Every structure is written in C-alpha cells, then in structure tokens.
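A single protein chain has been omitted; all remaining protein chains appear in their positions.
As written, the chain order gives the labels A and B, with residue 1 at the start of each chain.
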Amino acid sequence: MPKDGIGASTKRREDIRFLTGRGRYTDDINLPHQAHVHFLRADVAHARINGIDTAMAAGMPGVIRIFTAADFAGVGGLPCGWQVTDREGQPMQEPKHPVLAEGKIRHVGEIVAAVVAETLEQARDAAEAIALDLEDLPAVIDMKAACEAGAVKVHDDLSSNLCYSWGFVEDNREAVDQAIAEAAHVTTLELVNNRLVANPMEPRVALGDYAFHDDSSTLYTTSQNPHVIRLLMGAFVLGIPEHKLRVVAPDVGGGFGTKIFHYAEEAFVTFAAKELKQPVKWTSTRSEAFISDAHGRDHVTKVELALDADNNFTALRCLTYANMGAYLSTFAPSVPTWLHGTLLAGNYRTPLIYTNVRAVFTNTVPVDAYRGAGRPEATFQLERVVDKAARELGVDPAELRRQNFIRKDQFPYATPVAVEYDTGDYEATLDTCLGLADYAGFAARAEASRARGKLRGIGLSHYIEACGIAPSNLVGQLGARAGLYESATVRVNATGGIVVMTGSHSHGQGHETSFPQVVADMIGIDASQVEIVHGDTANTPMGMGTYGSRSIAVGGSAMVRATEKIIAKAKKIAGHMLEASDEDIELKEGRFTVAGTDKSLAWGDVTLAAYVPHNYPLDQIEPGLEETAFYDPANFTYPSGCYICEVEVDPGTGKVEVCSFTAADDFGNIINPMIVEGQVQGGIGQGIGQALLEHCRYDADGQLLSASYMDYAMPRASDVPNIAVDHSCQTPCTHNPLGVKGCGEAGAIGSPPAVVNAVIDALERAGKPVAHIDMPLSPARVWAAMNS
Amino acid sequence: MYNFDFVKPATVDEALAALAEEDALPLSGGQTLIPAMKQRLNAPSRLVSLLGIDALKGVCPGEGGVTIGGATAHAVVAREAAAVYPALAALAGGIGDPAVRNRGTIGGSLANNDPAACYPAAVLASGAVIVTDRREIAADSFFQGMFTTDLEEGEIITAVKFPIPEAAHYLKFEQPASRFALTGVVVAKFAEGVRVAVTGASEDGVFRWSEAEAALSDSFRPEALEGLSVPAEGMISDLHGSGAYRAHLVKVLTGRAVQAC
C-alpha cells in the first residue's frame, strides 16, 4: 500500500484553507454591480392573498424592482422528484409549489414578495412598506386533525389534506393482522419522531448571475448536488437548457440533507438576475433558515410487535402519519415510504411486516430528508418497541435482539419488505459493543451513581440502514423521477498528475482527501498527485451529488471504474513502449513491468507518451489519458451496528446527562478511518440532540415557537460525551468494487433509541417505570414522566 | 437594522447630554440590544456607548461590600470579585458564554431586567443598591416586573453596591436552548437573615421567596424547606417547562444552593 492509500488515516488537505480563513463559501462570493434581495415572508400560516400593494415600496431609495407571484406567471413550480403510489394504485396528490406564494399563504415563512435593491437594508426598508391585504384562514397543524372529514384544506384544489396513504407490503396486510391476533405476546408503542431543523452552521445562500454575451445564467448556491439543482431548476422551473445554465456549489458549510433540495430562493435569484441583467444575492439569516429550510422527521407512529411463546418476533405492524408540510419538497414523498418502510425488518428475522404511511399536508414548512431520512424513524420505532418488549417479557434487551437477529450464515437475506441485505454480522457488532461499553460492569457504575443521588441507566440499539443510494432501475419502479448513479472523470496529465472530476459533493465529508487515497492506491502513486474537483456543473460530469451515505459507495465506485479504464489504456501504451502484450503488463507501485522480466517504465513515462505520442500506436489507441465512468449500483449497501448509551438522570430536576456512548459499526471496507470516526461522532452528536434537546414546535395557529437558537436547543460541547467508536467488524459490500457501505448517516440513525432506552432503563431501575417518553427527553418531560 | 448615530462619550455628563436627544438609547455591552436591533425591534436614533467612560468600570472592594461599575463586563467581575464575593463572581462567570462575558455588563443586564437573567437575582438576594447618575435605588424597589425597572428615561446605572453575605450560592438551571436561567436561585445568608431571590421562573420577573427566607433564617439547612412550596400560578409556562415545573425547580434549587453554601 502506498502512503496515504486505502485504509490510511490521511490528514485532510482541505483543512489548511478552512483553518486559515481561506475557505470559499457562497457568501464569500460577491460580483460587480450585485443587487440584494430581501424576501417578504408570511408571518401567518394560512391566509388568502387578496392584494399586494407595492406602489409605495417601489419608490423607496435603492429599490430596483419588487417581484410578486404575478411576475412568475410564465415560470413553473418547484418540482417534486419522487411520485409515491397509494394503496389504491393512484398517484399521490401533488399540489403546485410556486416560487412566490400564489393566491394563498400556506406556511409561516413562505415568500410573498421579493424586493431587489442596491443594498440589503434598502430592500428591508422597502419590504416594510409593502401593504398586504390578507384574509386569515384557520391553520391546519395537527396531522390527525388534518385528516378528519371537513378539515380546512391546505390546498383548495386537492380532495383532502392526505397526500397519499401508502401500504407496504400490501399483500402481507392480512397475514400480519392474523399473526398479531394469534401472537403469544404483542408489544404496542405509540410515539412521536420529533420534528427537527437540520441547522448546518452555514445558512443557505444563493447568488444569481446572467451573462448577456452568451445568454447564460450562473447560480452560486449552498447545495449538496449542483447538477440536480441545474436539472430541476433549468428544466422544470425556469426553462433554461442545461448548456445555458451553470450551477456552482463551492465550499458548503454542512448539509445534512436540507441542502439537497431545490429551493424557491435559488430559482428567484437566477430568474431575477436575468430579468434585471445584474447579479442578485440572497444570504439567509438564521431566523429565515428556521422558516424556509426544509424540516426533518415529524412522524406520529403506532407500532405493534408480535412475539411467539419463545420470544421470536412473528410480525410487525406500523401506522405512521408523516408530515409533508405545506408543499412537497424535492424528495419528501420518498422519505416516509421507500426510505422508511423498507427498513422495518431491521436486523431481525421478523417474517411478516406491514406498514401504512399517511402523508399529510399541514400549514407548516415543507418536511424532507434530514440526516438518515426515514431510516432513523424506522430504527427508532423498531429499537424502541423491541426494547419495550424485552422489558415486558423480563428478558435482557441485548439477548432478545440476539435471538432474533438474522444470522451470519443467512446472507444474502431477503426481508419481507422488499430489500435484500448482502452482508452483515450483527452478533459481531453487538458483542464488540457490549465489550467496549463494559455492559457486564454496569451494575457497579449504577451503584456509584446512586451514591451521588443520580439514576443511571443503560440502553442499546442495533440499527441497519440502506445506503449507497441507489439502483436507478429499482428506484424508477418505486417512483423516483431521477436516476441515482454517480459519475467521475479521471484526467491524467502529461506529467502524471491526476485530476478527478466527481459528481459527488463534499460539504464536510473530506472527499478531497479520501477520494485521492483510492486512486493513489490503485495506481501506486502518492495521493498528493491526485486532486479532486467537485461542485461546479461546468467542470464535472453529470452527477447526483452527496446524500444517503452514497459518496464513496456510488461516487467512489464511479471513480474506480474510470481509473480502471485509465489503467487499462495506460497498460496498452506501456505494452507498446516495452514491446510486450498489454496482458503481460503489471502496474505496481507506480511502475509498469513486463511480467517476469525487469523491463519497466515509470507511471510518468507512460502518461507523457499519451500526450507526446511520438512512439505510440496511433493506429490502435487514441492519444490522451482521460476517462469517464458512470456507476449505477446493483443494490443498496447495508451498514449496521450497535450503539450503547449510558445516562444519569437527576431525580430532582429530570435532567439527563449522557455519561458515555459507545458505537460499533460495520461499514464494510474503510478508506480513511479518521474520517469515518468523525462522521460517526458527528452523527451521534446530532442523534443525542434529537433525543434530548431538539424540537421544532408550532403552536395551533401555525406560528413557529422554536424559531431561533433561543428556543431551538442545539447540542453544545457540554451536552455530548466522548464517543468511543469501533469499526473493526467489517463485512464488505459484495456488489461495489471497493466493498464499502457508507458511514455518513449511521450515527444519527442508531443513536436516538439508545439514548431513550437508557433513560427508560434508568427510571425503571429507580422504581419509577415509564413506558415511553417522547423526544426530546427534556428535563421538564422527564420530570413530568417520573411524577405522573 | 435601522441606522442610528453612534457616539462614544468619555464622561457620564457627556453621555447624559447625548442621551437627551429623542429616541437616544444607552449602549453598554449590547449583547441583548444588538440582536434585538437586527430583528428591527428597536429603532433608536442614536446609541450612546458607555464603554468609553472609565469611571463606570471596575470592581472596588470597600467597607463591608464591593462596588461594581455599571459598565464592568461580566468577565471582569468573574475575575476580580472572586476574592471578595465568590458567589457573585461565579454567577458572573456563568452568564452567557465567554465572548458574551467579555462584552456584556452588569449595568446593561440590570437595566434590561430580562426575566431569565442572572444578575437581577444576585442584586435582589444581596440587597444591593443600584447607583445611578442621579440617585441610589434599593434592589427591592428597582425591579418592577419583566423588562421593567425603576429607571427613568436617560438614567444611567453608574455602579452597583453589594453588601457581602456570610455565605451565598447561585444555582442556574439552564433553559436548554438559550442557556438563560429556566430557573435560577441565589441564596444569601447575612447576619440579619437569609435572602432568596429567584430568576427565570416568574411572569413578574425576579422575586424573593419570602417563606423560604423566613424558614432558612430560622434554620439554614435544606431540611428547613420541607413543607414549603411555591405556587405554580404566576410562573412562566412555555415550551421548555410548565409553571408547575418551574415552581418545583425553585424549591429544588433553593435546597441545593443552601447545601452548597
């Protein structure tokens, strides 16, 4: 292995610019003659717009133009990228999602008018002078109430507030009902998966530019997937062909899902820049982010787990209400369905599973993917109900899981929810984690806590996720309106240095460091000779971007395929130069050798020949050394793992402190262990946030109560413990060339149930048994539960 | 935010003159005022910075007490009052975060009288005296409900005079998001009796829990609180906790503060 090849904890090269203040984030970009837009956003959740009077505002200092929906008459709505088919075989109800509110306001934060002015403060001043004539309507906030007959409708042109009622697997429904009716024991749990705001530390920014000389538009935006934005915005919203539209996502300060989607602000600045023939910039404040970034989670679920007399799981039945918000965000319909229902087998052999998911429109900000997207919701209900079953049956939660695990010798394993797990070894991760967390030694620690007046508990969860999104043929059948391949172009320069242009996008994942490790390893050169280019549609091949823990599994595989093509061609050139058959050429440690001889050439000799083809088989191969590959995965990847959390509860206040957190993950092969560990720790930090702190809450009128960091509790350094991570259990993925599974979401998926299970355990051990507490387990909620 | 004139006088008299303009506001650390102005919730015509006035700064121990200049930053109090009034220094060292503590001032905090701020509890429990450019105000008459004080328009807090208790302790139970006090209690034991001040909990802002004061003055032990309870009525109820929860916390924190004294 060369230095900094696959498996090395290479330090990140991108850190140098970030640590010295020389990153280039979207808000750092300013263009000559740039104007600023301030969006006048709705401060009520539901109202009919009877009039917008912009006359006074339009005459105010610095105002260039004020836009309302009327200016967007020829512009399409923001498209939804996934169509779900309901239980009756009908397509979901899909309302128009206008760039600016049309006719009605449907959530607090929706854009009603946009003021473009020379300075931002001038735009804000003018926005205050816009007079709105609104007719207030009752807000629809609670999902179950929204589904009742006669409920006020969010969209007048739809038949109801139900986007779809999805059944999965519909053919199993009666068998599941029967199995539950006949079960020796049924554990039932009703729970809420709390609504969250992703909160990447960089708020969204969009800067539109228009070049008169070639009639082209450029959008600089904080996106996880610039090509997707170009396709959606160009083809569906603004009608700009891709060759006239460039989308650049430079350094992006975290995404976590919420920067996947195509947003109104992106379409607006691109449209306005072309209209006004000058750049138009929008920088979100954090306050705006809370009411305009797509939110996450927000499920209300009832789950029932049936067991036979020997504690084997026999059936699982789930009913979930999933909040869509007021409009369908880009991938919203897929989250509670295909990214959720397909994971309900978890790590277990449960033979019969049925879920009904009801997606509901409400007068709230659209809800879409947030780190894990559907899989955390599946994991949470499953790992909570299994834990509750263990308590009801008086068995060790770890052992009940072990008993029902899919065994190591059962892979590949087809679940009753349509997916086939290729590999796994769940007992290995369970036992590793039990050992690292000293599960057996818990009693002594609990006693020490008790002596300090604290209630100690231990909780575990064992998760699985489907990552490496996704096989295009499959997701096409499931309603995806996009392919989910990834691409890479590998350009070898004459002197041997390499540039990889990837459709993946790094917004913290460290691709600039880890991707070169793979190429360097394959060729046997130093990783410093490989550079990654990403984030600009003008100089990368069409790719689908970064989310769903897909970058190394799908984007990395595309890069491997392109590099394989490079190596094959380079061997041909070397074969010619060494007067040998290319089948006899070996590439090792950056040298081409004729097998069994000492005849060899350096990597740079061959790359130079490719571009200076003097002694070159021009009749057989083209000069140059540049290859592109598109990789479409054959299956999802299935990372899994065990998480164990220990907490102390203060009985006087209900405050929960996380004392320790241990993770044992199986990610298959690993490119850069340092980066993998960082991803897991970060995901667990967010999971602890969901479990204990974070809650996006609306009041009955649709006003957002948690609309800033004053009321939305972000995890801070003192809320998170040291996080012990292990990735020694490795069952490589069988269907991608690197054997990798992906690690970006695991932490956020597996951790919330471990934390909640630990608190429930602490209360039970203290003689205050509580069946369930909904997240976040705030001090007030825990105290109330203990004293109810 | 709306624009304004910025002035930074060097003396209190200059500051008072500058504040005479209509809609002029004093600016101390600005850690509350500036975020509010970003939301366009305030529209002062002029901000008069008090941080250039040396006479308003400093921690001065004196006969039986310590005097803190109105424009003294929390971080300075945390450092310089530690020897004379450790509980006060600890309270100041727990306000906000390190950056906020380098800018925010005691005068600004008291004039704002946020119902969840820490300083009002210290001032009230200590029976401190608020000194302004024109008079001295006893703590018991200074605080007049949420965001309301006895200060007149244009009146500047120049100093706060704290008597030093025999023992004192502050416990802040943080609101999980803002990290202001969801409920905070200062217990201060003086020769003439115990004072207990509560912040974060009441719809009327900082208050004294007189039943606890009486009980603790008789017997300065946590057990003295047994049988006492704080009514939930009038307590703040919001997404972070009910009035009943806050009322419960008042008692728990008072007991623990006594224990820690």
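Keep this in mind: a contact is a pair of C-beta atoms (placed from the backbone, for glycine too) under 8 Å apart; a residue touches a chain by one contact, two chains touch by 3 or more.
Heads up, the rule we're going with is that contacts and distances are computed from a predicted model.
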From the options "phosphoenolpyruvate--glycerone phosphotransferase", "2Fe-2S iron-sulfur cluster binding domain-containing protein", "Benzoyl-CoA reductase" or "ABC-2 type transporter", the chain left out of the display has the UniProt protein name "2Fe-2S iron-sulfur cluster binding domain-containing protein"
Write down which of A:G296, A:P416, A:P516 or A:G678 is the residue touching the left-out chain.
A:G678
Which one, A:V44, A:I723 or A:A758, makes contact with the chain that was left out?
A:I723
Among A:P79, A:G254, A:G483 or A:G497, the residue in touch with the chain that has been omitted:
A:G254
Where the missing chain touches subunit B, by residue:
1-6, 8, 27, 30-31, 34-35, 37-39, 47, 49, 51, 75, 96-100, 102-103, 178-179
Missing-partner contacts on subunit A, residue numbers:
9, 11-12, 14-25, 27-28, 121, 199-203, 251-254, 256, 285-287, 507-510, 673-679, 681-686, 688, 708-710, 714-718, 720, 722-723, 747
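As a convention for this text, only the chains that are shown with their structure count from here on.
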How many angstrom lie between the centres of subunit A and subunit B, each centre taken as the mean Cα position?
43
What does subunit A use to touch subunit B in their complex?
121, 124, 128, 285, 287, 652-653, 655, 693, 695, 697, 705-706, 709-714, 716, 776, 778-780, 783-784
The subunit B residues in contact with subunit A across the complex are 1, 3, 38-40, 173, 176-179, 182, 239-242, 245, 248-249, 252, 256
